[in-house]
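Report on one structure; see the data block that follows.
Of the protein chains in this complex, all but one are displayed in their positions.
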Amino acid sequence: MPFALPFDMTSLDLLMAIAAAATVLLYLFGTARLGGYLATLLHGAALAVTVAMGLDLAAGAGAIPSSLRLTVLGQQLAWTLDGLGWFFLLLTTGAAFFSSWYMAGEWGRVQQRARIQHGTLALNVLTMVLLLSAGDLLGLFIGWEFVSWAAFAMMIQAGGPATQAAYRYMLYALAGAMALFAAILVVHGAAGGFGFDQMRAALPDMSTGMLWTLFALFAGGFGVKMALVPTHLWQAPAYSYTPGASSAFLNAVSARMGLFALILSLVKLIGFDTLAGLRIPMTGIESTDILAWVAAITMVVPTYIALMQTDARMLLTWHGIGQGGYMLLGILVATPLGVAGGLLHVFNYATYQMALILAVFAVIHRTGTADLDELGGLITRMPLTYVALLMGIIGLAGLPPMNGFVSKWMIYKALIVTQQPLLSIAAFVGTLGTILSVYKLIHNIFLGQLRVEHREIREAPWSMTLPMLVLAGIGFVTGFAPGLALSIVDQAQAAMGVALLPHHLGGVVLATGSLNMLWVVGVLVGAIGVGALIFYVLGNRRFETHQYDNYAGGHFLSADIRYHFSHEFYPGLARVIGPWYRGWVVRMEHGLGVLAEVSGDLWHGVFRAAYTPLYVLIVAVLGLFWAGGAGGFGS
Amino acid sequence: MRPQNYRPVAHPPSHEYELYFGPNHPGIEGNYAIRVRLKGDVIQEAIADGGYLHRGFEKIMESRLWIQNVALVPRICVPDPVPMEDSYARSVEALGGLEVPERAQWIRVLMLEVSRICAHLFTFGGNAATIGLYTNMFWGVSMRDLFLDIFEEITGARIYHMYITPGGVRRDLPPGILDKLSAVIDELERRAPEFDDLFFDSTVVMNRAAGCGTMTQEQALSWGVTGPNLRACGLPFDLRRDDPYLVYPELDFDIPTETAGDALARMRVRKAEVQQSIRILRQVIARLPSVKGPIRCPLPNPLAWNVPAGEAYARAESSKGELGFFVVSNGGDKPWRVHVRGPSQMHAVQVLENLLTGARIEDIAQIMFSLDACPPEVDR
Amino acid sequence: MTLLADLILMPLVAFVVGLLLVLMARRVRAKIERRVGPPFLQPVYDIVKLYAKKTQVSHGVMHDLAIMMLLGGFITAEIFLPVPGLDGLAEHGDLITLVYIMMVPMLGLALGVGSCANPNGSIGISRALTAMLAYDVPYVVVIVGACISYGTTNLIDIVQIQQQGGPATWGAATMPILAFAGLLATHGMLGKEPFEIYIAPAEIATGPMTEMSGKYMGALFVMQCFQLYTVGVLYTTMFLGGGENWLFFLPKVFAVIFISVAVTNVYGRYKTDDVIRWMWKWPTGIALVGLALVMVR
Amino acid sequence: MSDTTPVIPDQPEVCRTVDAEERGVWRRVMDRFADHCRARSLFVLHYCTGCGAIELPPTITSRFDMERVGVSPMVTPRQADILLITGYLSVKTLKRVILSYEQMQSPKYVLGFGSCTINGGMYWNSYATVKRLDQYIPADGFIAGCMPRPEAVQQVFLDLMKKIDAGQANAWQDYYLNYDRYLGNQMALFGEEWHTPVDVIAEAEHYGYVGDGTRGRFTEILDRHAAYALRDAPEDYPERGANERLLP
Partner (left out) sequence: MKQAQVPAVLESVLHEIPGIQITPKEGSRVRVDVAPGALPAILELLKGQLGFMHLSAISCIDWPQTDEFELVYTVWSHEQKMTVSAHVTIPRDPGEYVSVYDIHTPAGFFERDIHEMFGVRFDGSPNLRKFILTSWNGPPPMLKSFDTLAYVEETFQWVDYRPEWLRDIEAKGGGIDSEGEGAPS
């Protein structure tokens, strides 16, 4: 314990207290002049506590308990935070810190309802803390519901298309919650309780059919939040149209809660060995194979949907869905390398995706649009935002020297080493699509001809550029020295019960080909330095000209000629995959929408008819929790 | 010009942008420009922009003697100059009532057909180069050079011969030239399969040229398309047969047609035409030695030659289509009015604009070269 | 000390060999076109001439940075690509790393061309990336198949496995179908006809090169050297057993590039979407068959 | 008729910005080396300005093969070293030629191809063609004749190479040093609204090619006027037809 706490509070208690206080305070004072900086301060404190917890865990503290307790149905609910939860908690508080920083200055002043933005952000952090530190299945369920509703509250604040998407999201989330609820009932029926240990103990006695049911219910229920492929349709619009830093927060961590719960339920509770035993008869296909293929499809399909987008935010959020596939796939490889790769990707993704979303919102802040067809040439006007976006897209595309490359490399490598060629090809193909679409993103916003109406705009204020530059910087540093991030990942990996991956500061050493990013990045930077030397020493000095001094077949350009290629950026590709996109994706979207509505009603009906008492009970528990939540502390 | 001097104007809210094909662009035949408005890579609107090669021929011909203009006319269409000389000469002959001696007519046919082969070889090369098949261009152009040598030996010049004058030709054929010509023709026939392999049998060419710039026969007729481009739509219209001039009625040749009306069909028609020209040349080579006589009818003093008043329209089938010279004389020593009707005036402007609309960036050069549009003919 | 020598020598060797490869490509093309072709030092003259231009027009800082990324990326790639006697840093980054390092200069070029604000260049980059997507799908299948077949992604190990077993263990012998698919993908990677969609002078007036002048253009010429070398050496390493020494190694590299430059001159250029269709149909199909064979074995 | 003797006219010798004698040995060696390479690598702009372009394919292709001596075609003015004016220049083309010339990077060379570039040639009394090329951009050499043979084209290239190798092909500096004179000639033909997007004066300042004739009466006019967006261009704006708006 790095510092003493009053009243016997554990650090988890402190964190919960900070989060709860932040929720209340920011809702009250979010619009005040310094409200934004208060938010930054509070989230900074939460981040500091989280880091302190990490030091504790690294010192071998095991799990950090909370004083918060509840007794329901004779079951005592407890909240404790282990390494896995802490890993995700670090991302949560980190994301909240950078988001609130971004909102603290000019952004907060120009927003209509900064109070709500700050309040919902803090509320989200609070509910996530509850979810991540859940000590049993019921706690998990409660946390899950809270997180869903908090995210919903965040999404509807802007109104307009985001609200539409948020309702759709709730529909999916309800369906997921129903599945989860059913899973809990199955476990309760078999184990007689909600505790994790009770469930683990009951596993060997469960029939294959029951295990399959559990697997399907957990994967389906949590997969909704991760937007795994057939349930992916809600996420992009819901996250895109949420304003500013809230969108960045949602993108970076919200969907990762689904991953956390999946890891918890499938890896920690059921375990890889049990899962590996689950095979479809006569085929030898394991249950994880099914999920891995779902992950692979999630990698590829949303990536190519992202390629078709014309809104910068939609493009990025679709990529967010695709990147989720990489994480899940890495974890499902089930080797230390793969799991470490998957978890590292969670961390890396949070850094670069936040930088990207924040940069895009900085552009929106200045120009008022995120339409990729209406921007262009902003590099001269907003160079810092450009740098942040550039570093972000290098990470997202998974190219050296950014951190995205390291985690993707580990995932590819794990797949190749375990001889899963088709999955690794899918991973590579997803990356190729990413490269195409991120270039479109940066080209259409920052390169090409500057539009005349953007001629006078200024760089985004420091309060906005600094957070994204710091995030991009973290991305670069953890790309240069991935060992830093891998040590964080170790905590989670240890808590998952997976063997640790031996690593050093620069990467990993493997018999089948190693990676040392210190060398890779060092040489790359050095070589670019040599390139600069060649550029500046050889040849006469450069003369910078303007954009109308340009080749136009001998014609004269003037300001009123639109001489900028941005709309339909990949026409050839669109012609090849466009029919498929229009035919398949759009139809699937429609069909799934209908299906979700029908099945949502159906589940409702089934549960109300069959388990009305239990359902009422759960609702009562939730109500109780609300009533006695605050009183629970310290008891 | 200082960059800050650019006056700001808001861009229109549109997803369309502009590209400039030419005049300084390798996808353009000669010095010509097409401005295209695009969305993605699909052309929404194409506007032909000519005049880069405008020399005011029709004006300066009015200020020169009838005979002086012989030097000017071949320069109207650079790749295929001989039909220009011939048509001008025939229009003046019609005005002045001159009868061209038979030998001169045969020599003119020889020149015309060699020029047609040259022009088609050049078009092959250009068309192949637009889709990156430079080998074909290199071979085609060097093959054409052999024919230019024949020209040089006959007339003293490779490109602008100024050989066909009103009333006949400037001088007789040099001895042995017919043997050399048939050797060159044999060489061309020997090489022809190579061009087939590279171009007409290539899957890539098929893939790109088939269906590219397609027009129906009705469209072609209403747009005023002539020459190989019209024949590629299935109409066997050839002025050598339909409105015969010189000694073409005595010659035996076919009029090749295709029905598809696309770039590939147009190139196939040209290839077949080269074969027909070879056939004609063989007949001419066989016949010429037996045609004796003068090569020019007696002319008055060309420096003081007042051509009788009147008007004449002489047309010829050039390698690109119908070429017409409308010449008006008021009885003076200079033409009163010369109007040149080049086939490309249709092909390079209205037809091109129509065909390009809805096409893609990659088709622009291909369509222009397959129409064999000749900008100097448009600009004059 | 050896490392320092490697760091300096590997890019230099790559550049010099690349110059020879460029010369070969131009001479082969000249021979097919029945002409003499450029003199021996022509690639050098071109590059020196471009660097010696007295005015150098730039379209902004990103335009300059692009050139640095271009050279830096390729220099790094050469250092991670082991050749006889020079292992460089291949221990610290494997085949996958190399493949992704090779994308850094492309990304740099793409950014630089974009900042030139010329739609011809942007269309060129759009096409180049589309072509990359087209040829990299089969290439990825080939790489995954080869790595699984060799059981390692370490290039040094891959060379050693083939060196120790002799020609019978060369990739071309153990997985001929994959090797063939790899050759097709390599051809696409070199951007030669019929896959030359992103240069396409007659369509987009040479695409990415549109606004490049002076030393910017010179850097592109240098890049061409590096690109020919890297692609050739990578293929040789993966399928032709690398080489014990340069005497055996270089002929293989030249042979790989020769096949490509000889074939290219008798083809026109496909349309953009046909390149994708072709690449996803033939080389990918062949590569998947090869991959299946590798997996069965 | 086709007199194909290449003519390299005597250019007024333009001195270099720094006298060769004042340079260090190293700079002189480097200059010598650069000139050597420049002379052996010439990229010709692919711009068929006139009918002389018909003789360029033969010059470049298999029969005469200019790549033997390092001459190859290049597409955009940025990459090209040589602007080959292939014959007569109509006024409309001359504008594009000047733009292309200004967009080329120095050292750049201009060759007039055919008699029309020297004195109007066959079109001496045509209202549409320009009579003297070297009034508007400095030329390094001319080929007389109509039309010159490929051999003549090759000969002028070889002569130019000799000149470059000796460091004497410096006509391009004249454009910077006497920009006002060239601009005046251009304005006399195109009107005072004439301008190109290229900021020649800034370039001259940047690279130290400012001479007494760089600025003057005409460059002052240039500084004053703005490039018109066509919407509010005056009725007599010279490029009104050519730049007429495409977008609705």
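In order of appearance the chains are A, B, C and D, and numbering begins at 1 in each one.
The working rule: contacts are C-beta pairs under 8 Å (C-beta built on N, C-alpha and C of every residue); 3 or more make two chains touch, one makes a residue touch a chain.
Being a predicted model, the structure only gives us computed values, none of them experimental.
In the complete complex, the residue from B:44, B:345 or B:370 that touches the missing chain is B:345.
Residue-wise, the contact with the chain that is not shown comes from B:224, picked out of B:211, B:224 or B:294. Among the residues B:145, B:262, B:322 or B:363, only B:322 touches the chain that is left out of the figure. By the touch rule set out above, subunit B reaches the unshown chain at residues 48-51, 54, 56, 58-60, 63, 94, 97, 221-224, 226, 235, 237, 242-243, 245, 301, 303-304, 311-313, 315, 322, 324, 326, 328, 336-337, 339, 341, 345-346, 349-350, 379. Within subunit D, the residues in touch with the undisplayed chain are 91-92, 95, 118-120, 124-128, 130-132, 135, 189-191, 236, 238-242, 244.
In this section, only the chains that are shown with their structure count from here on.
More C-beta pairs in contact connect the chains of A-C than those of the other pair, out of B-D and A-C. Here the CA centre of subunit A is 65 Å from the CA centre of subunit B. Counting only residues that touch two or more partner chains, subunit B has 3, 6-9, 12, 14, 16-19, 23-26, 35, 41, 138-139, 142, 360. Within subunit D, the positions touching two or more other chains are listed as 46-47, 61-63, 75-78, 96, 100, 103, 196-199, 202-203, 207, 227-229, 231, 242, 246-247. Residue ranges of subunit C in contact with subunit D, taken from their complex: 26, 30, 33-39, 41-42, 44-46, 48-49, 52-57, 201, 205-206, 209-214, 217.
Partner subunit D is touched in their complex by these residues of subunit A: 540-541, 543, 545-546, 548-551, 554-562.
Per the touch definition, subunit A reaches subunit C in the complex via residues 377, 379-380, 383, 390, 394, 397-400, 405, 409, 412-413, 416, 419, 421, 424-425, 428-429, 432-433, 435-436, 439, 442-443, 446-450, 506, 511-516, 519-520, 523-532, 534-535, 538-545, 547, 549-551, 553, 563-566, 569-573, 575-576.
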